[in-house]
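With one protein chain withheld, the remaining protein chains of the complex are depicted in position.
Let's turn to chain A:
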């Protein structure tokens, strides 16, 4: 598979801090995949996210986005156009006074001509299902809607990667589903690579690949199926197991004959009703 972002031996210190926030992390992100980076607070996962589009630069090692390098000053704008980022707080990334102004913000920065801008705004607002809200002001929108506007703003820049940095952690369950569905469609239908940074393992369940971060190091990497079977690893990384998995474990302890821990509710239900 073709890799779109490659992180090589990256070490990162915040200025004035003794210990490294990231220690010798290497990572490849493949074109079109959905990669979840999970970890507890302070595991370095958000720092890793900010290294991906050059908001932070590594002290050692390199971060490449296709043929561009984040440390090279001439490349940084192209990298930021290609790697869009949705942050945690829906309010604090809404720059414009209305939905269309906010979507336009990125385009204005990249010097897109006005005609083209209007075309792209209309197009991207439809892709996230917010076309009815074009002139609404941010305080009239729900958190989930604001995050969808943020995604539309990124889409208008024609990105190849979307990074969700805990983008759903401040949303209510409805908003969370809204945002995840929107991103999933973009990932599946348009082949946009998605990197979702989260501490919510439920969210990581549906990823193609999972990277577990622990104390600034990459603790594990693999398919969700294999990662979630490693209970001790997840526990030591400070992560809470998905509900279905915990339930299967508890049932097993009670003597119900399940052959393994099940990741999703559907799998668990299917296994349960087949029991003799």
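Note that a contact is a pair of C-beta atoms (placed from the backbone, for glycine too) under 8 Å apart; a residue touches a chain by one contact, two chains touch by 3 or more; residues count from 1.
The definition used in the following text is that contacts and distances are computed from a predicted model.
Novice: Name the absent chain as its UniProt record does, using one of the following: "RagB/SusD family protein", "Energy-coupling factor transporter transmembrane protein EcfT", "Sn-glycerol-3-phosphate transport system permease protein UgpE" or "Cytochrome c-type biogenesis protein CcmG".
Specialist: In UniProt, the chain that is not shown appears as "Energy-coupling factor transporter transmembrane protein EcfT".
Novice: From the listed residues A:113, A:173 or A:255, report the one that touches the chain absent from this view.
Specialist: A:113
Novice: Among the options A:104, A:211 or A:239, which residue touches the chain absent from this view?
Specialist: Final answer for the missing-chain contact: A:104.
Novice: Touching the hidden chain in the complete assembly: which of A:45, A:80, A:199 or A:218 does that?
Specialist: Touching the chain that is not displayed is residue A:80.
Novice: Pick out the residues on chain A that sit against the missing chain.
Specialist: Interface residues of chain A facing the absent chain: 50, 53, 55, 77, 80-81, 84-85, 87, 89, 91-97, 100-101, 104-114, 117-118, 121, 137-139, 153-154, 157.
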